[in-house]
Every structure is written in C-alpha cells, then in structure tokens.
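Reviewing the structure listed below.
Only a single protein chain was left out; the remaining protein chains are all shown in position.
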Amino acid sequence: MSEQFEPVIVGFTCNWCSYRAADTAGTARVKYAPNVRLIRLMCSGRLDPTFVMKALAGGADGVLITGCHPGDCHYIEQNYKALRRFLLLRRTLAGLGVEPGRIKLIWASAAEGLKLAHEINQFVEEVRALGPLNWPKWNDQPAEIDAVKEVA
Amino acid sequence: MSENTPNKPKIGVYTCHCGTNISSMVDVENVRDWAKEHLGSEGVIVSRDYKFMCSSLGQELIEKDIKELGLERVVVAACSPHLHEKTFRGASERAGLNPYLTEMVSIREQVSWVHTDKVVATAKAKSLIAGTVERVAQNAPLEKLKVPINANTLVVGGGISGIQAALEVANAGFHVYLVEREPSIGGHMAQFDKTFPTLDCSACILTPRMVEAGSNPNITLLTWSEVVSVTGFVGAFNVTIKKKARFVNEELCTGCGICWEKCPKSVIDDVYEAGLGYRKAVYTPFAQAVPKYPVIDKPNCTFFQKGTCKACEKFCPTNAIDFNQKDEYLNVEVGNVILATGYDLFDAGRVTNYGYGRLPNVFTSMEFERMCNASGPTGGEITLRDGITKPQTVGIIHCVGSRDKNYNNYCSTICCMQSLKFAHLVKERTGADVYEFYIDMRTAAKSYDEFYQRVLDEGTLFVRGKVAEVTDAARQPHEKGKLIVQVEDTLIGKQRRIPVDMVLLSIGMEPRADAKETGKLFGISCSSDGWFMERHPKLDPISTMTEGIYIAGCATGPKDIPGSVSQGAAAAARVLDKILQKEVELEPIRASVNENKCSGCRICNNLCPFSAISFMPELGITRINPALCQGCGTCVAACPAGAISGTGFSNEQIFAQIDGILMGI
Amino acid sequence: MSPTEVIEQKGAGLRKPEDLTLLHEVSVATAGISNLEMCIQCGSCGGSCPSAADMDHTPRMIFAMLRAGMKDEVLRSNTPWVCVSCYHCVVRCPQKVHIPDVMYALKGMAIDAKLYKDSNAPDFAQSFVDFVENYGRSFEFGLATRHYLKHYPLRLPGMTSMGFGMLTSNRMSITPKRIKKMDQLKAILDKAKTLELTNE
Partner (left out) sequence: MSNYIFYPGCSMEGSAKAYYDSLNAIKGSLGMNLQEIDDWNCCGATEYVGMNLVPAYSLIARNLALAANQAKGIDTVMAPCSACYLNLEKADYYMAERPTLGEKVNEALAAGGLHYDPGSIQIRHLLDVIINDIGLETVKSKVTNPLKGLRVAPYLGCMVPRPDYQHRWSDFEHPSELDDVLKALGAEVIDFPLKTNCCGGHMTQIGPETAYELIRRLVSSAEENKADIMVTVCPMCQMNLDAYQAETNRYFGTNFHMPIVFFTQLMALAFGKTPKEAGFGMELTSTKDALAQIGKDVPAPAAVKPGKKREGLPMPAPRLRKYAGGKVTSE
C-alpha cells in the first residue's frame, strides 16, 4: 500500500438497529474498512450534536451517524429527531468552514449488515477524498478554537 | 501489578481469544500488554487475556481479581455485548461489584470478523478498548428497575401455533386473550386435507385443539377481531382490540346453521376455499368452526347493499341476527404478547410462464388441498377445472415463487414434502401418472425422507429441473389439448416437453402482507425478507428485541406444523416463566431532570413519545416519570441547559469514550 | 484435450484456483454483472431455450463445465452460436445470471482461441463485423449473398426466389450505404480495441 490517507471515523450507532447490523455483518464475516470506531447509544435520538463536535475536534476526520429506518424506531419516532439534528449539524459545520460531507447519516436495520458495511466503505472513501480535517482559522483565531472546544 | 493512579477507579481489562475467532486477526497478547502499559495512567491495574473469557474459568478470573485486587471497574474485550454483557455483569455482581460498572468491547463482531489486516485490526481493537476504559471510569452504579408483571397474556393469531401457545398458558392457570381476524380459529391447517408425512387427517388432529381453546375458561376467544393499538411495556401492555361487528348476537346464536342455509347470496370463498368454492353471505368458514357463530359479510349481503332480503333474520329461530350491531373496541391489560400471525401464500399468477390464471388446469397447492378435502368444493374428488374429468397425467412443480431472486429468495421449506404428499394423493385417488419437477429434494426432518422413498416406490416420476414454462401451444400431435411442461431434465442434460392434464404449483410462503404494520404496532422489526426478526436466530428464536413480545410459528419464517407447534409451546413457556417471576427486571437506563438546572423552557416536553415528560406549572420545571421513560435519551440530547441526564449513557460517559477512542491519534 | 482428460489431469471436482479462474475470465468478458458464480444448476435456462435441441450442451451444462475448468470443451461447443438471443432464460433465471451475455462473451473467446470450427457462424459474424467496420451500417443483401455463396452454395438456387423476391419487392438494396463520419467511427473502434476490460 502506498502512502494513502487513512481517515479516522467515529460512528454512533443505535442499540436496536445499526449496532446489531454491525453484529450481523460480523456474524456473516462481511469485510469492511477498519477506519471506523463505533460507539453505542440507545437511540440515534440520543445523539447530542456536541458528541459530533467533540469527535471532530478531538481528531476524527468524519462522523457517521446511524439509526433505524424512518418508521422503524424502537422508540417510535426519535430517529426523526436525529435527522433534524443532522441537518442542523451540517449547516453548523459549513458555517465553521468544515465540509458538511464529513458527517453522514444512514439508516440500517438490524438485518442490514451488508448495507452497513457497504455504507461504511463508501463513507471512508468519501472522507478519504476530502483529506485530513484541518480546522480552518485555527492558527489565526485561537479564541474561536477555544469556543469550539468549549462547546465540545 | 501496577499501582493505582490517584483519582482513577481501579480498572481490570480482560481480552478474549474466543478460541481463534479473535486471536487469528487480533494480536491478543500484544493488546494485553499494551493495555497494562498505556492505560495504566487511566486506572488500569490489571490486564489479562484468556482463551474463552465467557467460560466459567474466565469468569472466575474476573471475580477473583475483583475480590483480591479490589477492582472497581471491569472491561471485557470479546464478542458483542448483545451476547455476553449479561454474563460478565453477572460475574461482577457475584464478586460484589455493581454490574453496571462492567462494560464490554466488541472486538469480534466489529474487529476480527470484519477486517483482514492483523496490524490494523489490532490497532482498532486497542482504540476501542481505550474508549471503553475511559467510559467505564465514568459509569455509575445502578440498580435494576423492577416492574410487576400482569399475568394476562395476549396471543395474536389463531392458527395452530397460536392455539398451542394459548392452551399452554391457559392450562397453567393464567388468562389468555386469543385474537383472530377471521371468523374462526384454525388457520391454514384447517384448510388442509392430509398432513405429511403421516397422512393423518388435518381436521381430525386440529379440531380437538380448536374445541379445547374455545371451551377453556381461561381463554377469551376474540375472533373476527384485530388489535388496533398497543401501549405500555413488558409487564404492563395496554391493548385495544377491535371486535368487528358480526351482525349476529353471540348470546342468542346456537350455531344451528339455518341462516346460511336460507341466505340466497353465494359468494366465491377466496379465503377458506382458496377461490375454488362458494360460501354464503352469512357464513362460518367451515363446519367445525370455533366459535360456531357465523358472521355476515357486509359488502356481499343483499340487505346491506340493497336494503331488502333479511332472509336470515326471518328464519333465525333465536332472533340472533342483529343488523344494527356496531364494531366494538375492547381494552385489555396484559403482561406479555405472543404474535403467531402466520403467513400468506405466494401469488402464483406472478409467474406468468406457469400460466396460472390463463390456463384453467393449472392449480395452486392450496386449491388442490381444498379439492382433496372431503368437505371441499369437489367432495374430495380430484378433477380438472370442469369438475368432472379425472386427470390421467399430473405434473407437480416445486419452488413456485421460492428460491428465486425474481420473487422470494428463500426456500419455503414445506413445498417438497407438500408436493410428495400431493403425488401420493393423486396416485391413491386417481391412479394417474405423476411427474415431480424439483430443483433439489429437501426432506430434512423426522420421517420425511422415508416418505420420499415411499412416493418413489409408488412409481412417481421425478424430473430434476426447474420448469421453464407450462404452455398449451402444441408442437406435436400428441401434445394437442394437453398442458405441456417444458423443462430441462438436468440429469440427462436434455430439454423435455411432457404433456400432462393437470399442473399443480407448489407455491411458497410469504410474510403477511401487513407484517410490517403489525411489527410497528408491537414495536418489533422484520428481516429483509419481511419475516419477524428473532432476538437471536439460533439461541433465542422466539423472543424479539422488545421485552415481553414473543413470536411463534410461520410469522418468523416458513415452517411445518411440528415446528409451528413447538414454537407456540416454547413462547408460552417463556411467558409462563415471566409470569411466575411476578416481576420483571428492566435495564435502569432512564432519564432524569436535575431540578436545580431546569429553566422550565419546555423544549423537551414534546419530544417524548411515551408521555413520560410533564411540566409542573406550579414549580416552573419539568419532571420525568421513570415508570414511563424508556431510556432513548432524546430529551437528554435536547436539553439546552444540560439539566437532563441519562443513566448508562451520560454525556460524561460518551465524551470520555470519544476521548479514549481518539487518544492514540 | 478431451473433457475427461481435463478432469483426470486436475482431479475430480472443482480445483482451486485454476478452475475458478475460467469462471472469472468469462465473468470479466461478460457485459454487465454476469452473476455466473451464482448458478444453482436448476436448468430453467436449458428448459426455456427454444434452440436447446440443437445445442451440444445446454447452457446449464456449459456453466457447470466452466466451473470444472473445461475451457477447450466449452469453446468448442456450439451452444453460444445456437443461442438465438430470445432472453427467455435470463428473465426466468432464479439467480439472475446474464445468460445471453455470457453466450456473447463465449463467442468472442471462441473466436480468439480459434476453437470453434463446426459451423460457419463465426464467419457470418466476421462478415457482419467487416461491413460495420467499413461502412458503419450493416448490409443485408451483401451479407446474405456472401454468406450463402460461401456456405450453402447448393442452396443458393433454392434461395434465389427469396432473394429475388426481396429485391423485386424493393426490400434489399444491392449496394451498401456508408455513414458520413466513417473516420470518427474507425477512430473510436480502433481505440476501443486497445482497451482491455478488467474486473473492478
């Protein structure tokens, strides 16, 4: 392998669907890119936007948010709230000068191990294409960095 | 052993080899040494590896360290927490450590099984362990929530699986609501003539069970009824059941049958007779129906459609007909639910090359079942569509709609045996020549292959090949007026055209058309094929991800009768186990409001789908009812003041985990 | 090499990875995604095929032979040449194997390997290719005449009524047409021939 950029990706999963999709992928020995590290939440609705900011500020190059398919939420409708927060987060990131493509929301049911693996691979390639995350303006405006870190 | 770092709890890290499942892709010894060296500053005072951490010896290792080294936190890097979290938390508890201070890291499902480069996989395992070590330090001891179990049970679906489940629970002395949407219980089994491989009469073995279910004082039979809403959680579900208007007063009706005798309106019976026979507009599906009360089929009833007739009312000796009856809604409280909602049959018309619907003498398997049945439309005579002519040659096609990416990818499991049974019945009753067209012969259960041997011995002609088409276009004089089955006989590598009089399509099983909606109603999910998904496909095939909801029979996938009965009984046993425990332990993952921080902004108020959040106007703050909270954490994430915290998944825990994961980079 | 020799040489059954290589090779040469490795040997292709009676092996057998690594035998088979491209097999195939496109791929491989000798089919294809590469259009009269002259000279007298009919009914022109930008098409095809398709 040449000196290819290997992005670090933090993934947030729902305990009921996407975390189990990862289990399903494992049981079926589906291979996917090792760049992603998954963190289990009870629901994608638990995703506090600061988790994403924290991950990106702490060195992750991308953040994957995964939840149950619309209509399939274990808690009835909380994944819609994740969707709303995701859309807001993309705008916030764009405002901070970070490519919105560094965060991605996907739906994966517990049965969709293959799909999850496929989506992970695709996202890794997308973030790889974006290159390492360099927080803009960090060097000249330390106050702003601190503000971001504060939020995180 | 390294010294404890001040202000950090004492943590033990245990890495499992899982035989070679993990160690073949993750350098476990290296991980062990690294954890001790690099995470020592994070509180790790002991790091060990073991061949099988989940074995009793593995667990004892942890218990010993807790007792002897005074561990305050435990991290087990092994398989998915969905498999062994209970195991290791139990070990900690036995050693006197609060179980919620133990966490697992999935380095098998998420690392060794899905990656191919050992160096990279090992690095990922370390990063995940670091995350969990940081997280576990922030864990707080929790106490399990205990809620009482309502001893009543809801069984949805009155097929053989649901009947079995209801009887088992009822016979143990607990109350069951058995809900069935058709006018009678019995399900598909009531339609069959004979059952394989023993060939006992389906009705003869089923009706006693139906009668038992109908007369058991512990069973409330709700036929012609559907569940419309479900709220609550394990131990305390609140279920609303719609009792569709029968237009027959069950208190007065004796089931004498005069009404359907007198009813002038005949309707093609698409359900019970599979479209092959007729019933009246007021009817019970079949003679042995349980309950015995008929229903009036409103869209087909002359009185309801045209305003005159009322023949049934006129002749009813007990004045039981009630045209003014309305749908009723029944509220019941139950502690557990068993879903045995069964299956639909594949629509044979979709395989246009087999000509069903275009060529009259192509029949589906269910049509043939009804034809064979002595109480069916032909009185048990096997004839062509004209109702008279006996076939001299019959072709039976396997796998119609199954094992086919154009339709359903899965094997329906029963069709081979069903087809063999048909071959036997055709031979026995008509002496016709029978061809079986199969891809693979699957007779894998007790006494099944012996039945195949018997059918071979009876002279059935087997052709190995998936039938390409059934046509009436003759090419040769001897094909004229016949149905020609065109197939590659794959054992000789030649295409054959076999003229027959009758074709039987062994159609597969499909999930109920409304399975997805049913799943949503009860909060469970369907697999990509559409069947209800089990908690674990091998080790827990009758539970679901939702506590208190169990599944049985063909609702979970194609099954034969013994399989459906076993699952019904198994689900009942699980429910009885819960009932006898009198209360159920729930994961203590709940949200709560720090009243000092709450500003009363009410942003969280509308977020909870379980109505657990309410505003206290007199105090100007919001409170969360822990009995209703399900622990999703949406409100925690939404609170702008950070006043809501969620146990088990607190901000501190997640932040620490993110830090840990990203520590190495 | 006869098929039995192939099997004896390699031992019975599927040998890895040599045999799979042949399957892979055909898969790569097939347009779209072939799904060839998914074949379950059910025979719905051989059962559907309108010209199966004239094939020395049914399509299903060809797929089994590919798995067994019987390259010579497959490329000598008339099966791909007798395929009439009716697409019945592909819509009925339970595994969605792109059967007609696999047949096209096998024809190309057979021509390259110069293994298929039993019929004039490759020549017909070649004549067609020649016309298209020189004129940009196909040319029925020239094709039919050239083809029949070469392969069925004795039939030509019988066929002339038909050929004459086609001409007198104004349905065959005696001269081919050429497209305007033949140089552009030539450049495209010349470039295309230098490009090898590999697996993704």
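Letters A, B and C mark the chains as written, and numbering starts fresh at 1 in each.
Note that in this section a contact is a pair of C-beta atoms (placed from the backbone, for glycine too) under 8 Å apart; a residue touches a chain by one contact, two chains touch by 3 or more.
Since the model is a prediction, treat every value here as computed from it, not as a measurement.
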*What are the shown chains in contact with the chain that isn't displayed?*
B, C
_Please identify which residue in C:Cys45, C:Ala68 or C:Val90 touches the non-displayed chain._
C:Val90
*Since one chain isn't shown, list which residues of chain C touch it in the complete complex.*
25, 28-33, 50-51, 53-54, 80-82, 84-88, 90-92, 103-105, 107-109, 111-113, 119-121, 123-132, 134-144, 146-147, 149-150, 152, 158-159, 161-162, 165-181, 184-185, 187-200
*Write the list of chain B residues that the hidden chain touches.*
352-353, 358, 469, 471-475
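Basically, only the chains that are shown with their structure count from here on.
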*Which chains are in contact with both chain A and chain B?*
none
_Which two chains have the greatest number of C-beta pairs in contact?_
A-B
*Express in whole angstrom the distance between the two chain centres, defined as the mean CA positions of chain A and chain B.*
31
*asked:* Using mean CA coordinates as chain centres, what's the gap between chain B and chain C in Å?
replied: 48
_Residues of chain B defined as touching chain C within the complex_ = 353, 399, 403-406, 439, 464-469, 486-490, 493-495
*asked:* Which stretch or stretches of chain B touch chain A in the complex?
replied: 80-82, 106, 108-111, 113-117, 120-121, 124, 127-128, 131, 520, 523, 525-528, 533, 545-546, 589, 607, 609-610, 630-634, 636-638, 646, 648-649, 651, 654-655, 657-659, 661-662, 665
*asked:* Quick check: in the complex, which residue numbers of chain A touch chain B?
replied: 8, 10, 16-17, 19-20, 22-23, 25-27, 29-32, 34, 37-43, 45-51, 54-55, 58-60, 68, 71-72, 74-78, 81, 85, 109-112, 117
